[in-house]
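With one protein chain held back, the other chains of the complex are shown just where they sit.
By written order: A and B. Residues from 1 in each chain.
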Amino acid sequence: MEIPYTTQVRPDTGLYNAKLGIWLFLASEVMLFGGLFSAYVLLRVGSPEGFWPHGWLSVTLGTVNTLILALSAITTLLAWVACKVNDFRQFKLFHGLTLVLALSFLCIKSYEYHDKWIHYEIHLKDGRIADGHLEEQDEKTVTISGRIIPGDQEQLLYDLRAQKSIPRDEIKLDRSNILKMENYGPRHNTFTAIYFTMTGLHALHILGGCVVIGFLWGPGSRMWKTDHARFTNRIEISGLFWHFVDLVWIFLFPVLYLT
Amino acid sequence: MSESHSVNIKGTIRLCSVVLLVIICTTAMMIGISFAQLTWPLKVTFILSVAVINAFLVASYLMHLLSEKKMVFTVLAFTVFFFAGLLGLTLWAMADFPVGTTH
Partner (left out) sequence: MEKNVQQFPPFREPQAPAVHEEHGHHGHDEHHHDEHHEHAEPGFITKYIFSTDHKVIGIQYGLMSLLFMLFGFGLMLLMRWQIAHPGKAVPLFGPVLEKMLGQMASGGVISPELYNSFGAMHGTIMVFLGVVPLAFAAFGNYVVPLMIGAPDMTFPRINMASFHAFFLGGVVMLVSFFVPGGAAQAGWTSYSPLATTIPTNGQAFWLVGMVLLITSSLLGAVNFIATIIQLRAPGMTWMRLPFFVWAQFVTAFILLLAFPPLEAAGLLQLMDNVAHTSFFLPTGLAVGGRLADISGGGSPLLWQHLFWFLGHPEVYVLILPAMGIVCEVIANNTRKPIWGYKSLVYSALFVGFLSFIVWAHHMYMTGMGQTIATFFQTTTMIISIPSVIILTCLFISLWGGSIRINTPMLFVLGFLPMFGIGGLTGLPLGLAAADLYLHDTYYIIAHFHYVVAPGTIFALFAGVYYWFPKMTGRRMNEFWGRVHFWCSFVFMNIVFMPMFMQGIKGMLRRMSDGGANYSAARVPGAIDTLPDSVMHLNTTILWAAIGLGIAQIPFIINLFYSIYHGEKVNSNNPWGATTLEWQTPTPPPHGNFTVEPQVARGPYEYSVPGAAKDFTPQNEAGGPPAPATHAH
């Protein structure tokens, strides 16, 4: 009653079942993120000249996250090799490292999200725009640490590097002067919208990966003894998934942070 | 197990270090380009080409796609083709509107 080729390879395809399965799944993932990337390209190409944000995201944090993911991709590969050479301690070490790296990625990501969440663009009744991080607010006033931008230079908002020509300041605003106040959440503009959606979906993948990796590191690793070949395969296919998640980030990073 | 060639941890670490080093270099390159004074399309082209190199490394060495079977390649080739179709044809359709109309 056993299903064949769960661990052995089928001679004419050279694959075992789960290997083919994960590649098929990844193919569909390519199309999923492909759809989102297409949306990104279209929105960006369609946005009016000068109104696509530059420099809104922290390149430093993005770079750190890129390196974290690259490193974790390598540790998963090593964990798989440890399985193959039958070295349980090394396996635990490398796979544990992967998990730690994945969680640090998520921490940094949440910090970045938070940073956008408390960043406000405030339109004042006199036409000027205040833009910066919320420090404190009460019924009467709002205090931000940021800049005031003349109403006719709205474009400055979209290029953070140019904006820095205006000195940063602690600004206290009267609520009665505020026309509209909105944080840099998804609804702010199409850039934040696509940024939150794409990185959010990617973060969900990371989270899913953490669950799988954590399981295989902890309770799942009992299979090491009972069915070593199958366990090795599991590590391989979960690794393939993990590398794919890294691959997506490799494109997300330049597309969102650098261009 | 599917692979017949022998593996060992030391060798893999060596390979991985090279890959990591290259990834660090390419990432630095991308950041460098992003600060350079270039026109926008040029910048995007350069940065994305570097990203493709990066992706190629991950796919071919870490995902050991280079030694993968034909079946997998076929599936991926179709996938990439259809993605290109999705993006390319949509862009083309959006660009090809009769003059004077908006959408």
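Simple rule for what comes next: a contact is a pair of C-beta atoms (placed from the backbone, for glycine too) under 8 Å apart; a residue touches a chain by one contact, two chains touch by 3 or more.
Keep in mind it's a predicted model, so treat the numbers as computed, not measured.
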Touch with the omitted chain, as defined above, among A:Ile148, A:Ile166, A:Leu201 or A:Met223: A:Leu201
Contacts of subunit B with the absent chain, listed as residue ranges: 71, 78-79, 82, 85-86, 89-90, 92-94, 96-98, 101, 103
Hidden partner chain, residues of subunit A it touches: 1-5, 8, 10-13, 15, 17-18, 20-21, 24-25, 27-36, 38-39, 42-43, 46-47, 51, 185-190, 193-194, 196-197, 201
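Convention: only the chains that are shown with their structure count from here on.
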Whole-Å separation of chain centres (CA-atom averages), subunit A against subunit B: 17
Residues of subunit A that touch subunit B when the two form their complex: 7, 9, 13-16, 19-20, 23-24, 27, 30-31, 34-35, 37-38, 41-42, 45-46, 59, 63, 66-67, 70-71, 73-74, 77-78, 81-82, 84-85, 87, 90, 229, 232-233, 236, 240, 243-244, 246-247, 250-251, 253-255, 257-259
Subunit B residues within the subunit A interface of the complex: 1-3, 7-9, 12-13, 16, 19-20, 23-24, 27, 30-31, 33-34, 40, 43-44, 47-48, 50-51, 54-55, 58-59, 62-63, 69-72, 75-76, 78-80, 82-83, 86-87, 90-91, 94
